[in-house]
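In this view, the complex is presented without one of its protein chains, the others remaining in place.
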Amino acid sequence: MTNILIALVVILTIAALVQLVRVNELLSEITNKDTNAVTDDDNKKNGILFLLTIPLFMGFVVWQMVTWDHLLLPPASSVHGAEIDSLMKVSMTLILVVFFILTPMLFFFAYKYRGKKGNTAYFFSHNNKLEVIWTVVPTIILTVLIVYGLKTWDRAMNTNVSDATVIEIYSKQFDWTARYSGLDKVLGKSNYRLVKGKNVLGVDMLDKNASDDMVVKEVHLPVNKPVLLMFRSRDVIHSAFLPHFRVQMNCVPGLSTQFAFTPTKTTAQMKESEGDDFEYVLLCNKICGSAHFNMQMKFIIESEEDYNKWISSQKTLQNTLTLK
Amino acid sequence: MNVKTVKREDLDKYSNTEDKRLVNIALKSMLFIGMVAISMFFAGLTSAYIVRKAEGNWMEFILPDWFLVSTMVIVLSSFLLFFVKSRLKNNNSVFGLVCSVLILGLIFSFFQFKGWEQLISEGVFLTGEGSNVAGSFLYVLTLAHLAHLFGGVIALIFATVNAKLRRYTIDSYLSLKLISMYWHFLTILWVLLFLFLKFL
Partner (left out) sequence: MSDHHHKETFITKYIFCTDHKMIAKQFLITGMFMAIVGMLMSAIFRVQLANPGEASVLYNLLPGGWLNEAGGLNPDKYLALVTMHGTILVFWVLTAGLSGTFANFLIPLQIGARDMASGFINMLSYWFFFIATVVLLSSLFVESGPASGGWTIYPPLSALPQAIPGSGTGMTLWLLSITLFVVGSLLGGLNYIVTILNLRTKGMSMQRLPLTVWALLITAILGVLSFPVLLSCGLLLLFDRSFGTSFYLSDIIINGEALHHAGGSPILFEHLFWFLGHPEVYIILLPALGIVSEVIAVNSRKPIFGYKAMVGALLLIAFLSFIVWGHHMFMTGMNPFLGSVFTFTTLLIAIPSAVKVFNYLATLWRANIRFTPAMLFAIGTVSAFITGGLTGLILGDSALDINVHDTYFVVGHFHIVMGLSAIYGMFAGVYHWFPKMYGKMMNKNLGYLHFWGTFICAYGVFFPMHFLGLAGLPRRYYTNSNFPMFDGLSDINEIITFFALAGAIFQAVFIFNFVYSIFKGTKASKNPWKSNTLEWTTPIERIHGNWPGDLPVVKRWAYDYSKPGMEDDFVPQDVPLFEGEKEH
């Protein structure tokens, strides 16, 4: 019934519009004007609308920046993340400056040079000097940006970190599991064909490095200590996204990827500044199936003391997987 | 490829689109561009091959002898096509030539199948138990070429019929020219693929 009503409303609206337009055209036939010719008046109206666009559009952008600033991610909680944030500030400032110059210019020109009968446009077909200037200047600016960016990228991508805690992040439809490498700091080998029963990660228990590994569903990390995350996937491409640390890396079945970072703020510190319900979280950031929107794992950054307390209470695979 | 970039002083010599000669040139150019597109398709496959091979876990295979024979067959078939122009100039029938090319094309296809048979007997499979991605690439590349050759064979059937009906004259054999172009392309493509698979 609702569908019929909706269809009826649509049809009647169209019929009304047809009549409106038809009346408009008949009127113009009577007055002998061409309704579709663009007049000076039209140019003036649209020119003014473009002029108005400047404060309204720019105002809208500023309004968004001001109103939603508090919703954006807080400053990064990692070493490389702080560098990324600086690069972001510089880049954003650059593009905002360019945006706030070029966009009003465009709309102002549209207003200022709106057509009037009797005006003539200025036949100005090219100017090589200008072309050179506005090619060279962006090139220089972009080169600086590129060099800055590449330096930041190199440092972010560096996984050659000595003394890092090595943790495997295992992704599957639709959850995360983490495996700590334990005291020997080496993860036991794994093979997808070994996944059976409790051995959810397919760890090769014959590998001597595997016995001290610990499998957890919540990651704890000591603050200010480097950590190397190694990623695997069981089924499809997932992506480990830790937005607060500026960490992201695809988890690809059949491959192993990694990302190293050093957390700099504890969860407790973040709760103070961001609110009591703050948690560091790992999310999936590559379309992976129906529950792609709900793959989450908590990350807790704490003092070294608290971390040691926690990790000593975790069971190793020796205890959970092998028969005693 | 006939690209006409007109110089100012030549404008008067430039005729308009009613010129059949221009339409002929256009069709040849279109086929040429089509061949560029098909080459890009194979470039995608061969690039994938190179990238994957570099990652390891790659079974080394030996190309079946049948592929060497089929290479010679297709080169011969292309060679035959070079005699079309002179035969037409002397007002002779090209039926024999074109029919031979068609038959050689079919023989080529047969040898490709024999080659695949030989691969299977040597344990190189497309898929399934005991297969390796190297073998998969080998089959896909050769199959893709054969699929494009199939189009050429169909065109050759039409050409053979036309040749029998004496429809080609020295002044009017555009469709045969186009088919020849495509056939030469298939030959070159196969030779390049063969060398690629053998040495890379």
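A and B label the chains in the order they appear, each numbered from 1.
Note that in this section contacts are C-beta pairs under 8 Å (C-beta built on N, C-alpha and C of every residue); 3 or more make two chains touch, one makes a residue touch a chain.
On a predicted model such as this, the values are computed, not experimentally measured, just so you know.
K.L.:
Just one of A:161, A:186 or A:237 touches the chain that is missing; which is it?
P.N.:
A:237
K.L.:
Out of A:12, A:27 or A:150, point to the residue that touches the absent chain in the complete complex.
P.N.:
Selected residue, touching the omitted chain: A:150.
K.L.:
Suppose we count only contacts with the excluded chain; which residues of chain B make the list?
P.N.:
Listed in rising order, the touching residues are 2-8, 11-12, 14-18, 22-23, 25-27, 29-30, 33-34, 36-45, 47-48, 51-52, 55, 57, 126-128, 131-133, 136-137, 140, 144.
K.L.:
Given the full complex, what residues of chain A touch the hidden partner chain?
P.N.:
These residues touch the chain not displayed: 2-3, 6, 14, 17-18, 21-22, 24-25, 34-38, 42-43, 46-47, 49-50, 53, 57, 60-61, 64, 68, 70-73, 83-84, 87-88, 91-92, 94-95, 98-99, 102-103, 105-107, 109-110, 113-116, 119-127, 130-131, 134-135, 138-139, 142, 145-146, 149-150, 152-154, 156-157, 172-173, 192-193, 195, 231, 234-237, 239, 241, 243-244, 246-250, 252-255, 257-258, 277-279, 281, 283-294, 296.
Here is the rule we use: only the chains that are shown with their structure count from here on.
K.L.:
So what's the Cα centroid distance for chain A and chain B, whole Å?
P.N.:
For chain A versus chain B, the centre distance works out to 47 Å.
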